[in-house]
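Every protein chain of the complex appears in place save one, which is left out.
And now, chain A:
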Amino acid sequence: MKTLMKSITLLLVLISFNSFAQNAGPKFIQATKSGLELIANAKGAEDYLKAENHFERIAAVETKEWLPSYYAAYCNLYAGYMTADKELKDQYWDKALLEIDKADALSSNNSEIYALKGALQFMKMSVDPRTRMYLIGESAGSLEKAATLNPENPRIYFIRGQDVFYTPEAFGGGKVKAKSLLESAIAKFAIFKPANTIDPNWGAESAKALLAQCK
């Protein structure tokens, strides 16, 4: 009888846990985690678009959470990196900018959101630098705002480092300038602790890989 009672209690606990999972909390976290897994295993543009669709589905339900839109934008950023077609790049990044604005509307003054926005604006510029020079200023503005909101956000320095790395020396970029930015990014990545398991925590490995190219 005692075992029965134990079993029933356990079952009841399980059931209640199951029904609890119907609410936002753990299910949302679980879905976000599986989305991050899709990102971690992504190898090409298609994989990132798949992950983006996943986050879009979460965003459609979780209308108060900023992370799904943030990650959807992130996926589009990478889908654009991995696409050669300039028109497609433009479309992915245009969509990402809409998603990042959506995230911003849900979580205002968020350093992570402005850092990603800065990265996106810079990439939009790179599609056609001659006609989009003005985006360099806009990108710098977003990154500056991100730094004001949280100077310890390592992604800001990584994104800046990346931008400078790929900007020709003649235009104020180059490996030498990128090096110090990437070094400070790595120093900040070393001490950075995200608030929880699903908050943005990307970039450390890429920063190291890019720094290795600066030497």
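Keep in mind that, in the parts below, a contact is a pair of C-beta atoms (placed from the backbone, for glycine too) under 8 Å apart; a residue touches a chain by one contact, two chains touch by 3 or more; residues count from 1.
Here, contacts and distances are computed from a predicted model.
Its UniProt record calls the unshown chain "Carboxypeptidase-like protein", which is the correct pick from "Branched-chain amino acid ABC transporter permease", "Natural resistance-associated macrophage protein", "Cell shape-determining protein MreC" or "Carboxypeptidase-like protein". Touch with the chain omitted from the figure is made, among A:Q91, A:S107 or A:S184, by A:Q91.
Checked against the hidden chain, the listed residues A:A105, A:M133, A:A187 or A:A209 yield one contact partner: A:M133.
The chain not shown here touches chain A at positions 1, 3-4, 7-8, 11, 14-15, 18, 27, 31, 46, 49-50, 53-54, 56-58, 60-61, 86-87, 90-92, 95, 127-128, 130-138, 140-141, 168-172.
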